[in-house]
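The block underneath contains the structure these notes are about, expressed in structure tokens.
Every protein chain except one is present and positioned as in the full complex.
Showing chain A:
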Amino acid sequence: MSRIEIFDGAMGTMLQAGGLQPGACPELMNVENPEVVKNIHRAYIEAGATIIETNTFGASPLKLEHYGLTDRMAELNKAAVTIAKEAAQGRAKVAGSMGPTGRFIEPLGDLSFDDAYTNFFDQATALAEAGADFLIIETCIDLQEMRAALLAAKAACDIPVICQLSYSEDGRTVTGTDPQSAAILLDAMGADIIGVNCSLGPEELVPIVKTLAENCTCPISVLPNAGMPYLKDGQTVFPMGPEDFGKWGVKLLEAGASYLGGCCGTTPEHIRELANAVKDLPLPERRLPAKRLWLTSRSKAVCIDRSLPTRLIGERINPTGRKKLAAEIKEGSLLGVKKEAVNQVKAGAHLLDVNMGVGGIDQAAAMKRAVTEISQLTDAPLSIDTSDAKALEAGLKAYPGRALINSVSYEPERIAEFLPLAKKYGAAILCLPITPDGVPKTAEERIAVMHKIIAAAKEQGLDDGDFLLDALVMTVSADKNACYEVLITLQMYRERFGYPTTMGLSNISFGLPNRPLINSTFFAMCLAAGLDAPIMNPYDEAMQRALMASAALLGDDPNGLAYSKNEANLAVPKAAATAKVTELSPLEAIKQAVIDGEKDEIPSLVENALKSGLEANTITEQALTAAMTDIGVDFGAGRMFLPQVLLSAETMRSAFNKLKELTPANAAAPNQGTVVIATVKGDVHDLGKNITGALLANSGFKLIDLGKDVDSTEIVKAAIENNADIVGLCALMTTTMVQIDKVIADLKEAGCDAKVMVGGAAVTQDYADSAGADAYAPDGVKAVELAKELVKK
């Protein structure tokens, strides 16, 4: 990074001015009208550009498919480089431009990672073979596509690769990547220059450039638009003129960029002003970030460092010893895995360890799927935990971020297979001091192995900031020194390496009683000795409390504020447990519990009421039915809402079940009548019908629910066979409402004298009247009230 380089400006608008027809392929100009392209290059070089971009933005095989030109890919790219070099005549370097595919890579879209890779590999090869000085991957809005392109570019050639994402106004790419995560990942993957272009003007790009510069050591490039285009007097114009554009060059330079240029709407004049504005300026001194261990997902970066709070690595996505999870994974279901991912993050995990170690499955395929699904659900960075190199590569390839590899031991195949993968995909490694001879027992021995692993990793090109050191926990019941050696190991890791540390904790307590006590005590000791990122069960409350207490004791939680708040919250009994029951009579307590929807409390309340000598019928009438009456009133008055009413209905159900269980003779549920209920033919929305059915069933009606999309014949048949008192019909849409008329007519024709009640979003009182219904229920609560009236008639 010795000097300021100036890129050229927009190509598309210049091509149009040079005769490119709307709808035509711009890259075809490279062979059909090379002089036009060459003149554009010349204009930019004369304006001060020191790097010009080839006219190949859309010249990848997938993009050329739109024009049926895929088979001419190599020709168009090579011609473009030749033209650029001829125009430059040594005055400027040539960057081979590669734009996005226009499709999203799985799972965001339907393009496979491998197809995207091949697409970029072929174009990169053509550009490099023709003699481009750089490759520039630009205007990418998805990090996964950028990863495919960067891997392909590096595999295709040895020339420097520039990676430019485009960010929206919210400071993230369309698919959610922030500039910090992008800079960390692309730097680790070996991008030579990291930057940003298009979508925004220079003003909006200053903070993005600053963040990029603060998070990587490589040079930063920036090619802003001349603002956003609009229509003026029938012409598309970009609002920022050359002079203003040039002035922003200084700010972008100060923010950390040393490669400056323009994107949409910029002209040779813009580039001239830009070049002039910065030409006599020295390159501002950039404060490069310290090499710390950063991991990222698509949209979030997490740092593990001794100066930062402890980071928890959730260990629960692991089928070892978990039969149900293992069986699910084997069957190909990832629901359990997804649940663990979401729940662990909710419980406080900062990173997630993913292990698919189930026998008899394709581990690589399982790892790919798991990583893909989890990365769509949570933004916690992942640790890929496998001993199988194929599964590791499948996971790394699928992961749109910088993962941690768990783990690299000093065993020949791990060193040979895992380290190159770490370098290739920009992953960090969890170093485990195990050798083919086994587990080193003492701290000194572990340090010695660790030195060897790190030396081997550095030989592969990994560096400080890529390592997380595992202290290796053995079982204290088998080795009395196990805990002591871990504590010494942690201290020595800090002294000798300075890298952050990790370990799985629970090994320590195997074979001992009260393992949670041993685990949490051990955890606290390790935190004091220098543990930075434990691999643990984040649901373990004892461990979480030990962590908070340790943070207070070690000064990481100044004055123990967070600790105090947490303990105070735990000390207050939960609202549900307040002793309201004691103040109320048994009947009042049951009634109140139904109103409050206390489903779990009600069985014991019912049991107590029976024990106190109350009759089942009394409980039903004076507590349960009375509660529903009150609920109906509150609902009608807008003081209670449907999900609350349904909670009460569930509580009623639970109460009835308990009554039935304890007094089978007395507690035959009151039978108010029989209701046949259905959503009419053609209509698939049955939520409203289900709600109404649930409320009727729990108000003493015998319910026959025919489901949704039910034919008139079936409804009539059920009504007659069951001697229904009421037929309830539901239709949501105007298109299906007419079926109500048909059912009512068919019922009459069949001589069925059941009353008909109708409802649904589009149904009104007027409609119900005209269809000949006996009642119109605007909601489920009203339906119960009306049903009671109808059966009395």
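The criterion applied here is as follows: a contact is a pair of C-beta atoms (placed from the backbone, for glycine too) under 8 Å apart; a residue touches a chain by one contact, two chains touch by 3 or more; residues count from 1.
The rule is simple: contacts and distances are computed from a predicted model.
Using the UniProt record as the reference, specify the protein name of the hidden chain from among "Sulfate adenylyltransferase subunit 2", "ABC transporter permease", "Putative 5-methyltetrahydrofolate-homocysteine methyltransferase" or "Ferredoxin oxidoreductase".
"Putative 5-methyltetrahydrofolate-homocysteine methyltransferase"
Among A:155, A:633, A:684 or A:750, which one is in touch with the chain left out?
A:684
Consider the whole complex, including the chain that is not shown, and state which of A:77, A:164 or A:199 touches that chain.
Per the contact definition at the top, the residue touching the missing chain is A:199.
Out of A:74, A:542, A:733 or A:791, which is the one that touches the chain we can't see?
Of the candidates A:74, A:542, A:733 or A:791, A:733 is in touch with the missing chain.
Given the contact definition stated above, which residue among A:30, A:166 or A:501 touches the chain not shown here?
A:166
Touching the absent chain in the whole complex: find that residue among A:99, A:219, A:597 or A:632.
Of the candidates A:99, A:219, A:597 or A:632, A:597 is in touch with the missing chain.
By the contact definition given up top, give the residues of chain A that touch the hidden chain.
The missing chain touches chain A at positions 102-104, 107-110, 141, 166, 168, 174-176, 198-199, 225, 228-232, 236-237, 264, 298-299, 335, 338-339, 342, 346, 375-379, 597, 638, 640-644, 646-647, 649-650, 653, 681-687, 690-691, 694, 709, 733-736, 761, 778.
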